[in-house]
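Data block below; observations after.
On to chain A.
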Amino acid sequence: MTDKIQVRGLDLFYGTFQGLKQITVSFPARQITALIGPSGCGKSTLLRCLNRMNDLVAGVKITGTVMLDDADIYAPGTDVESLRRRVGMVFQRPNPFPLSVFDNVAYGPRLHGERNPVTLRAIVNDSLQAVGLLGVEGVGLGQPALSLSGEQQQRLCIARALATAPDVLLMDEPCSALDPIATAGIEALMQTLVARYTIVIVTHNMAQAMRASHRTGFMLLGELVEIGATERIFASASDERTRDYLAGTFG
Partner candidate 1 sequence: MMMMIARTRTWMATAHLSDAVIERCLQLAAWSAVTTLALITLFILREGMPVVFDRGPMAFLGDVRWAPTRGHFGLLPMIAGTAVVTAGALLIGLPLGLAGAITLAELAPMKARLVLKPMIELLAGIPSVVYGFIGMEILVPFIRERGTLGGPGYSALAASIILGIMVLPTIIGISIDALEAVPKSYRDGSRALGATQWQTITGVVLPAARSGIVAAVILGMGRAVGETMAVIMVAGNAVQFPGSLLAPVRTLTANIALEMSYATGAHARALFATGIVLFIVSLSLNAIAGRVRSGKRASFA
Partner candidate 2 sequence: MARVALCLAVTGCTRAADAHVPAGAVITLAGSTSIQPFAERWAEEYAGGRIIVQSGGSTAGIKAAHDGTADIGMSSRALQPAETAGLVETVVARDGIAVIVHASNPVRALTYAQLRAIYGGTIRNWRQLGGPDAAITVITREDGSGTRDAFEQFVMGASHEITASALVTAYSGGLRKMVSQDPNAIGYVTFSQLNPQVHALAIDGVTPTEPSIASGAYRLQRPFVFLTRGAPQGAAQQFIAYVLSDAGQRIARAEGLAPVTIQ
């Protein structure tokens, strides 16, 4: 089992406040790793470090290394735009652009220079197929993306991320704005996608982590308390804090 991403000694400061403390963790390729923990524990912050989205926040200071395959993404001179092409992200609230379905999915490839309409059409169709939206009633290529339902919009956002042919998909609480049926749909989708992509998902829903992931990591107050195979963590976590959280003592 190779590691797709290896994080070593990652510290993050918002000004003087330390948001991440010496995080060291590996994310295996083509597996779903879930990050759980109470609000404010830093799981989303860690996720956003993996595609350097925290660079966009003013006053943030990051030290440590994050190896994607064999290259440190925080090395000076790294092409951040290419990085984000390889490491896609899906957000908590679906955020399709106020454009058509087609233009949303084609946005990424167009950014990176793809102009050929035939190629674009193929990419869009493949991406929509992968998320189960191709040919669905009411989801036409020319349809305004904002007219889709909540679940369809989130699927569209996943398709949009897939269109740049990433290796990794980062999902930041992707189902928290969706109802249980839609959530089940997205989770099923994740299971089909993991055959091709490495997935890291942040969730505050413990049951979701248990259902949907291969590995689970528990974070608390900026630290990664422990990480391991999902079944083991949920059945018998080593750290007392993990056990307390899973038992619902706090959170």
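We adopt the following convention: contacts are C-beta pairs under 8 Å (C-beta built on N, C-alpha and C of every residue); 3 or more make two chains touch, one makes a residue touch a chain; residues count from 1.
Here is how the candidates were picked: all candidates are chains of the complex that A comes from, given by their letters.
Remember, predicted model here, so these are calculated numbers, not experimental data.
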| item | value |
| --- | --- |
| Numbered candidate touching chain A, per complex, among 1 or 2 | 1 |
| Contact footprint of candidate 1 on chain A as seen in their complex | 51, 53, 56, 81-85, 88-89, 91, 93, 95-99, 107-108, 111-112, 146, 157, 160-161, 164 |
